[in-house]
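Note that this complex is displayed minus one protein chain, with the remaining chains in position.
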Amino acid sequence: MAEEGLFVLPGDLIDPSFIPSHPKKPLRLGPGLRHIPPNSILPTVSGQVYTDNRKNSIWVEYNGGRYVPSTNDQVIGQIQRSAGEHYYVNIAPYASNAVLPHLAFEGVTKKTRPQLNPGALVYARVALAHKHMDVELECVSPSTGKADGLGPLVDGMVFNVSLGLARRLSMSKKENSKVIVLDLLGDAGLVFEVVVGRNGRVWIGGGSVADTVLVGRALTQTDEEDHGPEAQKNVVRRLLSERK
Amino acid sequence: MLAPAKPINCPLASCLAWSACPTKKFTNCSDSELSLFRLPPSAPVTTPSTDTINRFDLYLRATSVLDSVFSHSPARNVAMPLDTSTYSMALLRVDGRRWNELRRLHAQIRTQSASDGSSYLEMGHTKVLCVVTGPTEKLASQRMASSSSSSLLDVNISIAGFSSVDRKRPSRTDKRVSEMAFTVQQSLNKAVHAAIFPNSTISISLTVLSQDGSLLASLFNAATLALVDAGIPMSDYVTACTSGSTSSYAAADDAADPLLDLNRQEEQELPFLTVATLGGSDRVCALVCESRVQVSRLEGMLAVGVDGCKQVRTLLDRVIRERGAKMIEEGAIARGDVVGAGDEMDTEED
Amino acid sequence: MATNQQQVLISPAELAYLHASLSLSPEPIRPDGRSSTQFRPLVAETDILPGTNGSARICFADGSEAIVGVKVEVEKTKPKAGAMINPEEGKEEKGDTGVEGGGGFDDDKKNYSNDWVELAVDIPGHRDDDPGTAFLGNMILEALLEDGELVKRLRINSRFHWKMYLDVLLISQPLSYPLPLLSLTTHLALLSTRLPCLISEGDEDPMFDDDWAASTNLYPPRGEKSKLSTSRPPITLLVMSVGHSILFDPTYEELAVADAVLAVSVSEEPTKPVPQDTIATPKQAKDRALRLLSIRSIDPPSRITPPGVPNGLNPATNGEVAGLQPKHAEARTAEVPATEGVWKAPRGGVSRSVLSAMVFKALEKGGVADEVLDGLQGVEMASEILE
């Protein structure tokens, strides 16, 4: 279970007592932290320090900035062009394109591969993220050969949210008790599907146009105004009343 | 609607002796080659002398006086045909035209053999040459630059230094010119069936040889003609003209006259706008106004402008048909080839 | 050849054929069947734009088209000290003084300046500060200013002069090197240029006759009485050589195999002003003496053409001479001895004898330059008759 902690600025010293110390497991540093040998750990961004004693890990939760891909992130990308054996996919504005092999979809052969035109959206996992190489994506699990929900996204609308909200949305309910807007809307009887990309893009579809817009507005408002659970309830209530 | 759309040479212009320009051919040039430009012998456009300006003011005054008299006559209504028999000479414009008359519009297509399409167009003393090259494959550099806009057309306007009364050094970075190029490009882009030419570019280069008002409109008309000549499929002609109003922006006189096809002198004095419509319909591709005018004036000006575009379309259509007929006569194209095209155009007109 | 930077789209086999047929002696075979000194037909007209002081339009047979407009403005002459004086110009003045015979012009002879003429070239698709465009403009201007005759004509009095703006527009895409087209059009435009008639006298502020009909020609037609010498504006011709053949008015295909290309600027030697009482006969034009103003060598596009591959080295033909192939894997780019019928881009220079032959042929009496000048003068005369 993650533990929420103090707020840090880049270069702040982190109290050593706060750093988890597991007898066997090595300490895992998450995003926003840097190890300066021999034994100091400094934050490189401003945000809240989170720790997980079970996994013996520590990271900084921050909101904003641009998306930096890391392996196993699930992202929503936009096809730019197709060349050779790959699609070139945009996963963050103004960043260089990621590469998605034509055959990295569930159960495809050269003949049955999906034909994606420039501008199409895909939900993909980051397979390789290395700062000296192009980011590689895949829409299939290499071990099981199953798509696990990854693949091209049809219709729907994309809303841009902050990276922090995208992260919190993709957490399990247990870990994330603060963003309840989607649950509230679901409870209210709206029908919609949500796909959250860690790169700050949320795809909403499946329902009527009006409902999709409503969900999108609720999310973006929650994000922009940084609403707590109570405020989120208000937002949802107001939007639902507008709907009627 | 308006009286028959017929080009009416303004009296001033018809006073001049219009003679074929001397052409001397070398060696074995065929005799059928005729001069491109049918222009009057050198009569330089001069700055309006104080004399003419005074006359212009007088005309304005005369109009405003007469307006009160005629304001209830049906002739004042934009949409009504003009009863020419009772038209007062006092209402004539500086160059002798009536309010709804176009200047002499002379146009030619296929003026240059090396290009895919070309045209030469005169609206009064405004003279524009247009050359179309393409469709050609998009160059790598163009593909990079315009991937987002993915425009089929590429419009270039060069205004010759000698085109205006005072010689002006042509400048590459003139924002006014690039705005005009953008306007022409964006308007024609929607009229051309761009989907037929993926990943291609059609370059339209326009050269302004002489300026006497209605510049943007002339650019539109010349580009349309050249595109037709180049055989680029379009949904219809994009034609343009200017319309103005005799009221200054401050004056709230309701009786002010709309005017059609302004010349340079009128453009300097009066508020005006440029309208481009698609195929002589009421649908406006481009509408550009750069002068101050009462918002109530707008409706009248727009109505006159749209109507002028219809007249211009008829004129351009005639130019193309005449040229087509001539080409059949000369055997440049087989009759069968054009019958289909002609039919298509007929149906469009209906 | 900067304005023709596009790759030559002719295959090595065609290039080889062209080169072989053009270098035949004594008379080369040109693709369009012309003789080596023959000009292609062209359409020319003058006085096309009433808004200018002089204008001309020429269409070449290949479809390229140019329009030149001339505008003049009155400008105050900078005082003597500040004026740029061309040394050669000074020399020529001395030679001319005797001829002009005290027409009241001698006082500020040296006050002429080359800044009085401004020339702008506009090539579609090229920026005006493109080196190719600037080079073209300078070559035309250089020839115009070389003999100093043009600026002399722009003088009004010791305090004022005409500032001349020449706008040279290429209307079509540059198909082949547009220099001769632009130069001939400029020549015609200058011949048709008219200046308002001066009615003020001496050094007072200039006053002009409003009547355009009273205007005078910048270059008075032959046979008209004039104080100025009978010089004409220069023309620039493109001459190319292939082997020992010398070709005029080369086409795009011919330029693609040129060994050397020269831009030769030629003008008429000014004859003595026509005496006041005798009326010149048109025959006099035939007696013109030509003089050379400038020569520029132009880098032909042939130098960047792709080389042909001899059959013996070509894997596609299974290498008839099998022995050569394995050794020369890089033979496509390597220097191989010239093989008959295989195209190889020209390297190195051209012999002096060929160069001088090119220039002489251009200047020959009754040669190409003569013929072109005659033709252009015909255009000018025709326009006057019709007026």
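Per-chain numbering from 1; labels A, B and C assigned in written order.
Here, a contact is a pair of C-beta atoms (placed from the backbone, for glycine too) under 8 Å apart; a residue touches a chain by one contact, two chains touch by 3 or more.
The rule we apply is simple: contacts and distances are computed from a predicted model.
Engineer: Missing chain's UniProt protein name, "Mediator of RNA polymerase II transcription subunit 27", "Exosome complex component RRP45", "tRNA (adenine(58)-N(1))-methyltransferase non-catalytic subunit TRM6" or "Trafficking protein particle complex subunit"?
Structural biologist: So, among "Mediator of RNA polymerase II transcription subunit 27", "Exosome complex component RRP45", "tRNA (adenine(58)-N(1))-methyltransferase non-catalytic subunit TRM6" or "Trafficking protein particle complex subunit", the name matching the hidden chain's UniProt entry is "Exosome complex component RRP45".
Engineer: Identify the residue among B:Asn100, B:Thr133, B:Gln185 or B:Thr314 that touches the chain left out of the display.
Structural biologist: B:Gln185
Engineer: Looking at A:Ser17, A:Asn39, A:Asn117 or A:Ser172, which makes contact with the chain not pictured?
Structural biologist: Checking the options A:Ser17, A:Asn39, A:Asn117 or A:Ser172, the one contacting the hidden chain is A:Asn117.
Engineer: Since one chain isn't shown, list which residues of chain B touch it in the complete complex.
Structural biologist: Output for chain B: 140, 144, 147-149, 175-176, 178-179, 182-191, 249, 273, 277-278, 281-299, 302-303, 306.
Engineer: For review purposes, identify every residue of chain A that touches the missing chain, sorted by number.
Structural biologist: Considering the whole complex, chain A reaches the absent chain at 78, 88, 90, 93-94, 96-97, 117, 119-121, 134, 153-158, 203, 209-210, 212-214, 216-217, 239, 242.
One rule holds for everything that comes next: only the chains that are shown with their structure count from here on.
Engineer: On the document's contact criterion, could you list the chains that touch chain B and likewise touch chain C?
Structural biologist: Common neighbours, chain B/chain C: none found.
Engineer: What is the identifier of the chain with the smallest separation between its Cα mean and the overall Cα mean?
Structural biologist: That would be B.
Engineer: Please tell me the distance, in whole Å, between the geometric centres of chain B and chain C computed from their C-alpha atoms.
Structural biologist: The computed centroid separation for chain B versus chain C comes out at 35 Å.
Engineer: From the C-alpha centre of chain A to that of chain C, how far is it in Å?
Structural biologist: 68
Engineer: Could you grab the centroid distance between chain A and chain B? Build each centroid from C-alpha atoms only and quote it in angstrom.
Structural biologist: From the centre of chain A to the centre of chain B is 56 Å.
Engineer: Under the definition above, what is the set of chain C residues touching chain B in their complex?
Structural biologist: On the chain C side, the touching residues are 39, 41-53, 55, 57, 59, 62-65, 67, 69-71, 73, 120, 122, 124-125, 127-129, 165, 167, 169, 171-173, 175, 194, 212, 375, 378-379, 382-383, 385-387.
Engineer: Name, in rising order, each residue of chain B that touches chain C in their complex.
Structural biologist: Per the touch definition, chain B meets chain C at residues 19, 21-29, 33, 35-37, 39-45, 112-115, 125, 127, 129, 131, 133, 156, 158, 160-167, 169-170, 172, 203, 205, 207, 209-210.
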